[in-house]
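This structure is in structure tokens; I'll ask about it shortly.
Our next item is chain A:
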Amino acid sequence: MSYNPNIVGFACQWCTYAGADLAGNLRAKYPPSVKLIKVPCSGRVEPEYVMEAFAQGADGVLIGGCHFGDCHYKTGNHKTSQRMTILSKMLDDMGFDTKRFRLEWISGAEGYRFAEVIEEFTKELQEMGPNPLKGGNGHGK
Partner candidate 1 sequence: MIIDQNKINEAVSTIIGYGGEHILNCVQCGACSAVCPGVKAGFPLLCRNLIRALLNGQLEEIIEDSSSWGCQACNRCTEICPQGVRPQEVVFAFRRYQANQLAFSTSSITSQMNLFETGHAVYTDPREARKKVGLSEETPTSAFDDQAKNEIQTLINNSPMGELGLF
Partner candidate 2 sequence: MANKVKTAFLLAGGCAGCEMSVVDLSEVLVDVLESLEIVFWAPTVADVKYKDLEDMPDKSIDLAFVDGMIRNSENLHTVQILRQKSKILVAFGACATMGGIAALGDLHTKEELFSQAYKTSFSTDNPDGIYPTPDYMLDGKYHLTIPTFLDNCSTIDQVVDVEYYVGGCPPHPSFVGKLVGAILAGDLPPAGSWLTGGKAVCDICKRNPAITGQERLPIGEIKRTIDGQPDFDKCLLQQGYMCFGPVTQGDCGASCLNVNIPCRGCGGPIPGIKDFGARCVSTLASSMANDATAAQFIEKYNNMAKMFYRYSHTASNLNHKIAENKER
Partner candidate 3 sequence: MEKIGLYLGCNIPLKNPDIEQSFRKIFPVLGIEPVDLQGASCCPAWGTAPSFDLNTWCAISSRNITIAEEQGVDIMTGCNSCFGVLSEAKHFLEDPERRKVVNASLATINRTFKGTSDVYHVAHVLHHMVGTQKIRENLKYSLEGLKIAVQTGCHALWPTDVYKVNEVNPFAPTMLRELCEATGATVPHYSRLAGCCGMGGMRSTDAEKSLGLFKEKIVSIKEETDADLIVTTCSSCFLQFDMSQPILKQRGLIDFEPIPTFYYTQLLALAMGFDPNQVASISQIDRSGVIKAIQSENRLIKEVA
């Protein structure tokens, strides 16, 4: 099934958000699937946001932060990694396909890589089809 996946991205303003901007400067092409929400640090992303995005029907969620050692706030991305690893396991145990959820370390210099990641993620989501939870209010009231 071919459709345009909707990816909600959370991007750290120092690295991944800057990397996405650089992709623009480089005119790197990628599908218009991803829309970024700028956060100061990937450590600002709450697991709730990821679950909310999926519950609302996002086909994919991407969290982008700085590579280890590069975090503007020293250790924020380590906290992200710890949280999201456990969240991912929990989503898996809940019966949700965690291939829809990605954690990527993309630096402010990796414009092309940002484009590649989106390209690849979009393709993968296209193969998986839309988020099955799209639509419906979640309960029968």
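One rule holds for everything that comes next: a residue touches a chain if its C-beta (ideal position, glycine included) is under 8 Å from a C-beta of that chain, and two chains touch if they have at least 3 such contacts; residues count from 1.
The candidates were selected such that all candidates are chains of the complex that A comes from, given by their letters.
Everything numeric here is computed off the predicted structure, so don't read it as measured data.
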{"item": "Result, touching chain for chain A in the complex among 1, 2 or 3", "value": "2"}
{"item": "Touching residues (chain side chain A, partner candidate 2) in the complex", "value": "46-48, 50-52, 54-55, 78-79, 81-83, 85-87, 89-90, 92-96, 132-133, 136, 138-141"}
